[in-house]
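Working notes, beginning with the structure itself.
All protein chains but one are shown at their positions in the complex.
On to chain A.
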C-alpha cells in the first residue's frame, strides 16, 4: 500500500506538468481509492513484490490460479488494453481479445460497480509503474483450463444485474450495500459456494471455507454472526483490525491492511450500517452440551495454555488478546479457523489505529489433536458460548492440510 501511495505522490507531483490536467489527477486519485475498495493489491501484489505485478497463487477447489500482472506493461501486463476492454472485463468477466476470466477474479461482484467508478479505476491503473513480469494465470487441470467452459458457467451462475438502489433505505445504507456487494466483494470469501463455485445467494455472507480458513458468518446472527457488535465496534474492526470482540487473522488481516483500514470514515460507517441491517436471530441455538469429562479435560488444557492471555473466564485483555466468551469466531459451524489458530498461531495486523501486532504462538508442538479438540470443545461451550463439540478428527484433518 505504501508503494501505491508513493505512486500517487509521484503522479500528484506531476500535476504541474502540462501532460496531466488537474481533473485527470482527480480521476486518478478517485481511481486509486476504487483500487483500495476493491483490494486489487490483495491478490495482484506479491508480499514484498512490485505493486499489481502479479500475486501469489490462489488455491481454489478447482485448482490453482495465479492473479495476473495488471500493470500497464504492454507484453506481460494490461498495456494493450483500453478502457472499453477493462469495462467489459469488470462487467462480464470477458477480457481483452475475448479471453474469459475465472470467477476467482470477483467480476460477479465487480459487475455491480457503476461506470464512473470502473472508468476511474482504469485511469488509475494506467498510471502505475509498468512491470515486466509474465504470469501464467491459468494453472487449472483439463478440462477446467479451457476458458471457453466459463461461458457455460456464466450462463448458469452469473447475474449481470447492475446494483440497484433501494429507495426505501437511507443513502448511507445504499452506499454500504454498493461497497459490500460491489467493489468490496465481501461475499467472495464470506458467502458459501455451490459445487460449481458460485455464490449461494440464499446464504449471503453466512460464512464459507476457502484457502484453509473459514471466513466467518458476518450476518446479524447473535451467535455466529456480528449481531452482538455495535456499529462502532464493526467500524473499529474494519479500520484497525481490532475491537473488543475480535482480532483479525489470516486473509481478513490482509484485507484490513490493504483495503478496509484505508477506507474513508463515511464509507466504513456506510458498510457498518448496511451489514448491521441484516436480521438478527435472537433465539439462541440449542446445541448438545458436551459431556463433563471432556469439559473438565478441556478446562485443564485451557488453564495451562490459554488463560494467561485470554483470561480465566475468557474475558480477554482489551485490544491485546481477544475475549473468547461471546466471540462469534469461536461459534462458527466450521472449526477450521479455530483449529488453525491453535496450531499455527496468528499475529494481528498492523494498522495506524492498532499498531501493536500482538501474536498468539503456535501450540502445534505442545498439544495433541485430542487436547486441542478438548480445549476447543470447552471454549465453545463455556462462559455462555454454545457451539457444538469438536472431534479430534476435525483437528487431525486441519493439521494434515496445513502440513501439505
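Here, a residue touches a chain if its C-beta (ideal position, glycine included) is under 8 Å from a C-beta of that chain, and two chains touch if they have at least 3 such contacts; residues count from 1.
We take it that contacts and distances are computed from a predicted model.
One chain of the complex is hidden; its UniProt record names it "Gluconate 2-dehydrogenase alpha chain", one of "Anti-sigma factor", "Gluconate 2-dehydrogenase alpha chain", "DNA-binding protein" or "Autoinducer 2 import system permease protein LsrD". Screening A:98, A:152, A:266 or A:353 against the full complex identifies A:353 as the residue touching the chain left out. Of the options A:80, A:134, A:289 or A:366, the residue whose C-beta touches the omitted chain is A:366.
If you put the hidden chain back, the residue from A:203, A:309 or A:325 that touches it is A:309.
Where chain A meets the missing chain, the touching residues are 2, 305, 308-309, 317-321, 345, 347, 350, 352-361, 363, 365-366.
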